[in-house]
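Left out: one protein chain. Kept in place: all the others.
Presenting chain A:
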Amino acid sequence: MTVIRPDRRHLLLAGGALALSGCDGLVRNAQAQCTVKKAEQVSKRTQRALARDALAPEYEEKDISKDFRANGSVDPSAAEYRALKANDFRDYQLIVDGLVETPLALSLAELRGLPSRTQITKHDCVEGWTSIGKWKGARLSAVLNRARLKPEAKFVVFHCFDALDQTEDGERYYTSVDIREAYHEQTILAYEMNDEILPIKHGAPIRLRLERQLGYKMAKYIKRIEAVESFAHIGRGKGGYWEDRGYEWYAGI
């Protein structure tokens, strides 16, 4: 009637025990992982609808962190990178290709000649820490405008010099953003940090600043920018080095 009969009682207790021991099995289940991953799209759509083109908060000189942490690669071992570094990146050229009308090879001097932006922003690492730094760089929109994106370009992929395993033929770091985020006002290719030339450990000669997402989207040691319609054919197809390893492509949360 209104009360639990003993058999139902045992069923409840057994169900509870099963649920607890099943949690870990569940999170390992591939089908379940696939379902859970769908929340990323909900977060992306909701947050973007709320944020639109709003700027990430900017801070003052006094807020700059004294010990901005360098994460991931801090000194790429690739031979081509070491050669460029030995010559203070005077021979460096940023390649811009893929779905563009005018492929580019920009020297650092040419990059510095493009419309720039300076911003003091916070850097939130996926691990949980935060550092604040001042960045100056060429606006990515200016670079893309000069290369003239083809209409079918949907994403911009950043190919980097560094391999996190520090081997010559290791998987190189890469990540991608969509056109909307690429054209955001604060999205810059930084060549200066805290009023000095971008240090090696923070991604010299240029790194991406994507202020409304987490640190792993802000590729360091950028070698080449490729405009694509889809990133399915690159790496393992998830749009980035960490994305290929289970991290969200949309890192706004």
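What we mean here is this: a residue touches a chain if its C-beta (ideal position, glycine included) is under 8 Å from a C-beta of that chain, and two chains touch if they have at least 3 such contacts; residues count from 1.
Heads up, the rule we're going with is that contacts and distances are computed from a predicted model.
Missing chain, UniProt name from the options "Metallo-beta-lactamase domain-containing protein", "Response regulator transcription factor", "Iron(III) transport system permease protein" or "Thiosulfate reductase cytochrome b subunit": "Thiosulfate reductase cytochrome b subunit". Only one of A:L94, A:I132 or A:I200 touches the absent chain when the whole complex is considered: A:I132. Across the entire complex, the residue among A:A105, A:I197, A:A232 or A:I253 in touch with the chain not shown is A:I253. Touch with the hidden chain on the side of chain A covers residues 1-6, 9, 12, 19-20, 23-24, 27-28, 33, 35-40, 42-43, 47-48, 50-52, 54-57, 59, 63, 65, 67, 69, 122, 124-132, 211-214, 242, 245-248, 251-253.
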